[in-house]
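Note that one protein chain is taken out, while the other chains of the complex remain in position.
Then we have chain A:
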Amino acid sequence: MLRFLLLFSRQGKLRLQKWFTPLSDREKKKVIRDMMMLVLPRLPRTCNFLHWKDLKIVYKRYASLYFCAGLEDQDNELLALEVLHRYVELLDKYFGNVCELDIIFNFEKAYFILDEFLMGGEILETSRFAVGVSMEEADTLQETMEEYMSKPAY
């Protein structure tokens, strides 16, 4: 089971945080700080796995973003690496060649896509096809462009 998933930039800006077990704000801040301190200084082509306290840390860098997951002791590191990859693929599919800005400006979508894919830290749906379908469905439920344009912007 995943305990948490963090997305942060090379500059140490947190872009997405998902916690699968309840933690206090203080604990969360500590985890975030520790992860950045552990992961950011690592050289390219080193291994993607670390031990941190009683957790296994699996991380991978995609362009300017680090994807970093905390796993429980009996979890499979290689497969967690593919969980991260599958998430990137889903973001890619949705945004079309996703970049950091997409995630900044559509952070809520990044959370929704994650929710389609993981639940309670376990894999919910591994089929890219099935996840895609439910995101499409959600979008058709969204207002039409016209409806949107008629709303006043702030």
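Note that contacts are C-beta pairs under 8 Å (C-beta built on N, C-alpha and C of every residue); 3 or more make two chains touch, one makes a residue touch a chain; residues count from 1.
Throughout what follows, contacts and distances are computed from a predicted model.
Hidden from the displayed complex is a chain whose UniProt protein name, among "Guanine nucleotide-binding protein subunit beta-5-like", "AP-2 complex subunit alpha", "C1GALT1-specific chaperone 1" or "WD40-repeat-containing domain protein", is "AP-2 complex subunit alpha".
Where chain A meets the chain that is not shown, the touching residues are 1, 14, 17, 21-22, 42-43, 45-51, 54, 73-74, 76-79, 81-82, 85-86, 94-96, 101-102, 104-109, 111-112, 115, 119-130, 134, 137-139, 141-143, 145, 148, 151, 153-154.
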